[in-house]
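The next block holds one structure in the form of structure tokens; read it before the comments.
All protein chains but one are shown at their positions in the complex.
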Amino acid sequence: MRRVNVYAPILVLGLLSTGFAVVSVVAGSLTGPKRYNRARLDAYECGIEPTPQPVGGGRFPVKYYLTAMLFIIFDIEIIFLYPWAVAFDSLGLFGLVEMVLFIVTVFVAYAYVWRRGGLDWD
Amino acid sequence: MRTILAGLPGLAAATATAPAMGTGEVWLFWILAPIAVLAALGMLVAKKAVHSALLLALVMFCLAVFYIAEQAPFLGIVQIVVYTGAVMMLFLFVLMLVGVDSSDSLVETLRGQRLAGLLAGAGFAALLMGGIGSAALGTRAGLGPQSASRNVVDIATLLFTRYTWAFEITSALLITAALGTMVLAHRERTAPRPTQRELSEQRFRSGGQLTPLPAPGVFARHNGVHVPGLLPDGTPSELSINKVLAARGDIRSGQELDTPGIAASTEEEK
Partner (left out) sequence: MSPLTSSVLTATIQAPKIEYSQVAPMLIVLGAAVLGVLVEAFAARRLRYGLQLGIALVGLLAALVSVALLAGAHHIVAMGAVAVDGPTLFMQGSILVFAVLGVLTMAERSLDPGGTAFAAQAASVPGSTAERDAVGAGIMQTEVFPLTMFAVSGMLLFPASTDLLTMFVALEVLSLPLYLLAGMARRRRLLSQEAALKYFLLGAFSSTFFLYGVALLYGYSGSISLTGIADAVSGATGGDALLLIGTALVSVGLLFKLGAAPFHSWTPDVYQGAPTPLTGFMAAATKVAAFGALLRVLYVALGGVRWDWRPMMWAVAILTMVVGAVVAITQTDVKRMLAYSSIAHAGFLLTGVIATSRAGLSSVMFYLLAYGFSTIGAFAVVTLVRNSGGEATHLSQWAGLGRRSPLVAGIFTLFLLAFAGIPLTSGFTSKFAVFSAAMAGGAAPLVVIGVLVSAVAAFFYVRVIVLMFFSEPVGDGTSVVLPSALTTIAITVGAAMTVVLGVLPGWFLHLADQAAVFVR
């Protein structure tokens, strides 16, 4: 069980972060003024004026899909990077070359999305 | 606890593969298994699609922990990064694209299709279970114990030597995904984007409110967005309140709030 000690800092950090989250929420509700009205209880929209809720609960515009897909592409790249990084010491130069080739190829897609305005938000 | 830790790549070699479940693993199983089962059931019965999706994420997370405990760290990490991360997020995006509250039409377009599908599915499941069950598991070459001690490194070795070609070809798949998303979801401008000057000129030409809108009752007697601001002559300004809040019936006048007793009675008039 001595090996558990290696993970003690992680455990402590986990407890600390959970504690911080719980304490902030509880402290806010205990100390804040309680003047409730319906407008105040609405979802906080970061200063954006509330917009009418359309029929069907509101649909996201399809351009969010682009963001989601780009995220997934890099996510899958990470999956390949993980075993590569773990075995990096024994893979040698060829491993580096293979991964660079892979990443460069994927970044061609990234360059395309960027140049064609896929990352602009208007 | 030994087995759980053995699942982590770095410590793998130090701990030999233990066929019997260690105490830690037993605890882990009995804590997480009910959570996973309950979450799976909740996913099926949840009324809101978003709740279903989040419960599914919980199921997948529990599975990931099991994988790691079973000395398959790569599978566990993939489960978390790809499934609980990416696929789940895509799920939610699709839900939001379709509309959270929209439900499937229950009208059968092909008559008897649902029953036929159910029967075919049950038949297929029975066939698979019967077939695979009848095979004496364990004697097959691919079903024996695999060398799990270097899980991630072994995968890296295969991926970057034996299956290099497949690995590099996968990048074509990722480029296709990016191209496809752009083609299907990104509308390029056919006209140049209007400049600020043009937008401003257009606003003045069309007339209407040119100055900023008056603020709601922030510095009057009440500081909420639900109270209209007062004009110099003392009348409430319609422009100062949000139309959506007004439509929801969330707006109160200043007088109502001064005398709580009247507020309840005047609510009906609004």
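Here the chain labels run A and B in written order, and each chain numbers its own residues starting at 1.
Assume a residue touches a chain if its C-beta (ideal position, glycine included) is under 8 Å from a C-beta of that chain, and two chains touch if they have at least 3 such contacts.
Given the structure is predicted, the values throughout are model-derived calculations rather than measurements.
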Chain not shown: contacting residue from B:Leu28, B:Ile68 or B:Ala185: B:Ala185
Touching residue (missing chain; options B:Gly131, B:Gly208 or B:Gly234): B:Gly131
Contact residue for the chain not shown (choose from B:Ala172, B:Leu199, B:Leu213 or B:Leu231): B:Ala172
Full-complex contact with the absent chain, from B:Ala36, B:Ala72, B:Leu95 or B:Val153: B:Val153
Touching residues on chain B - with respect to the absent chain: 9-13, 127-128, 131-132, 134-135, 140-144, 150, 153, 156-157, 160-166, 169-170, 172-173, 175-177, 179-180, 182-188, 190-191
Positions on chain A contacted by the hidden chain, ascending: 62, 86-87, 89-95, 105, 108-109, 111-112, 114-116
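The rule we apply is simple: only the chains that are shown with their structure count from here on.
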Distance from chain B to chain A - Cα centre to Cα centre, in angstrom: 11
Complex contact set, residues of chain A against chain B: 1, 3-4, 35, 37-40, 42, 49-52, 56-60, 62-66, 68-73, 75-80, 82-84, 86-87, 90-91, 94-95, 98, 101-102, 105-106, 108-110, 112-113, 116-118, 122
Interface residues, chain B side, partner chain A - complex: 1, 5, 9, 11, 74, 77-78, 81-82, 85-86, 89-90, 93, 96-102, 152-153, 155-157, 159-160, 164, 167-168, 170-172, 174-175, 177-179, 181-182, 184-186, 188-189, 193, 224-226, 242, 244-245, 247-252
